[in-house]
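Left out: one protein chain. Kept in place: all the others.
Order of writing sets the labels: A and B. Residues in every chain begin at 1.
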Amino acid sequence: MSKHFTALADLSVPTIMALLDRAHFFFHQTTSHLPRVLEHKVIANVFFEPSTRTRISFEMAAKRLGAEVINFDLSNSSVKKGESLYDTLRTLEAIGSDALVLRHADDRIFETLGPKLKTPLVNAGAGKHEHPSQGLLDLFTLQREFKRLEGLHIAILGDIRHSRVAGSMMLVAQRLGIKVSLCAADEFLPVQLPGNCSKQTLDHVLPDVDAVMCLRNQFERHEGLDMDNAAFHRDWGLTSARAARMKPSAIIMHPAPVNRGIEISDELVEAPASRIFQQMENGVFVRMSILEWILKRDSL
Amino acid sequence: MSKHFTALADLSVPTIMALLDRAHFFFHQTTSHLPRVLEHKVIANVFFEPSTRTRISFEMAAKRLGAEVINFDLSNSSVKKGESLYDTLRTLEAIGSDALVLRHADDRIFETLGPKLKTPLVNAGAGKHEHPSQGLLDLFTLQREFKRLEGLHIAILGDIRHSRVAGSMMLVAQRLGIKVSLCAADEFLPVQLPGNCSKQTLDHVLPDVDAVMCLRNQFERHEGLDMDNAAFHRDWGLTSARAARMKPSAIIMHPAPVNRGIEISDELVEAPASRIFQQMENGVFVRMSILEWILKRDSL
Partner (left out) sequence: MSKHFTALADLSVPTIMALLDRAHFFFHQTTSHLPRVLEHKVIANVFFEPSTRTRISFEMAAKRLGAEVINFDLSNSSVKKGESLYDTLRTLEAIGSDALVLRHADDRIFETLGPKLKTPLVNAGAGKHEHPSQGLLDLFTLQREFKRLEGLHIAILGDIRHSRVAGSMMLVAQRLGIKVSLCAADEFLPVQLPGNCSKQTLDHVLPDVDAVMCLRNQFERHEGLDMDNAAFHRDWGLTSARAARMKPSAIIMHPAPVNRGIEISDELVEAPASRIFQQMENGVFVRMSILEWILKRDSL
């Protein structure tokens, strides 16, 4: 098994369930009673793309378990002097980092560089395909709400094709018995759909789903595309009228940051059905679980 | 009482005196004997305006008491992706920050956002009105020197109208029995003066004051104004000639960073009467006191 935490697609179902169980254990501790299992470990946060939320979430997870964190600041880095990504990671390995939490635009980073590194890499949203810690926190959020995963039905809406969040979820949902309805214009759908995923209109599936997962509109990836935000909201967004048609038990999710009024109506962000800020809370517990697993697997 | 630390104006005199007493307690410990009262706490420094001095002072205070610190780097933040300030603060709350130390240009941040947040906010210089941790360190510096506050007479000179440092001091001085003489051109004076504050010429009050508090000329806020630095120094600054007319026991204060040769003569910055660098030292002790109070109030 790879020593890296690269993709949910690489993990067995029992491993995923064990990671989630451990996250629930951390969730039930008060912060002062969390086990300091990562004491004397030093974790490097290596972010080549800006992402305060994910960086800080990993930093919090590491510190709560007793680890030290070194933040690698891209703008101040030797990368400016023309150093290769490989040399940068090898440097962070050489100085004794116990794990490298990595964010980078390049898809092939784990395939090409992973085998050359002894230090475990943790995918904190690298490339276009997977954002596995986000996938895990989405599963955790569903479990925390419904006490189960199998048999749930979730709708994903928005720019699914460009979303690594959706990528992680679609791939793992099939193996966990979660039914996924993809609700988006054709140009935002993946070219190939996994078996348990089908294209649906949101209005059709709304009364049946247990959760609506909104995605962030990635404006920065649609340069040149003439987006009409109001039209997008009306045609493809989660409006208040649509939310009113959800089951009383159903929840609203979003990986954040949110574009209020575009993929989701402003007043839904903190509506009773919303778990958006709870997802951020949950993210710290699953990242504790990931870091412990990657660093202490041999002794667990 | 608000759970936030927003303004000295909101604190009772006994609370202010208790905060100062506790700062004196910390001051008298050696660093290795400081009580680790903030162990297992994680404090987020959230700076939307640059301020190395204040950020580092809070960071030092937190670490000396055993807390962990997460620095929120604006330039790398999701704010770039269009996220609102509220969403950013709610995110930092959701990931489990125990307190948010906040620097921001907006005056209404505490009024409008404070009530929506469960996590205590600490004003590290937000808006134009108050900079309460600086106000507290100024009081601490006076106490350390004179063993009392009541009956002291201080002169404030420079750009009083645009100074949140002066704002905090003027408001609190009245309640503590400190007499304040404001020595500045009319365009630099506040529109309304608190009861204990009067406009004076520096030359008139110099022989009587216990402390001269110079303010930093905020060039960045006077865009377009044609400032003649030499004339300003001659007319309104603390020159060596003026300093020579102070009482032997009187001290010189400045919140720093200093514009040497403008609001204060270069050779006075480290003159025997200057407490400018001592003020920075004192700042760490009052910030320890503030952080402990905000985080441990219920158990104190």
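Quick note on the criterion: contacts are C-beta pairs under 8 Å (C-beta built on N, C-alpha and C of every residue); 3 or more make two chains touch, one makes a residue touch a chain.
Because the structure is a prediction, the values reported are computed rather than measured.
A.B. asks: One chain isn't shown here. Among A:I70, A:A105, A:A185 or A:A231, which residue touches it?
C.D. replies: In the complete complex, the chain left out is touched by residue A:I70.
A.B. asks: In the full complex, which of B:E59, B:D98 or B:E263 touches the chain missing from this view?
C.D. replies: B:E59
A.B. asks: On subunit A, where is the contact patch with the chain that was removed from view?
C.D. replies: 39-40, 42, 44, 68, 70-73, 75-84, 87-88, 90-98
A.B. asks: Considering the entire assembly, which residues of subunit B contact the chain that has been omitted?
C.D. replies: 31-32, 47, 50-53, 55-57, 59-60, 63-64, 71, 73-75, 219-220, 256-260, 269, 277-278, 280-281, 283-284
Note that only the chains that are shown with their structure count from here on.
A.B. asks: List the centre-to-centre spacing of subunit A and subunit B in whole Å, with centres computed as mean CA coordinates.
C.D. replies: 40
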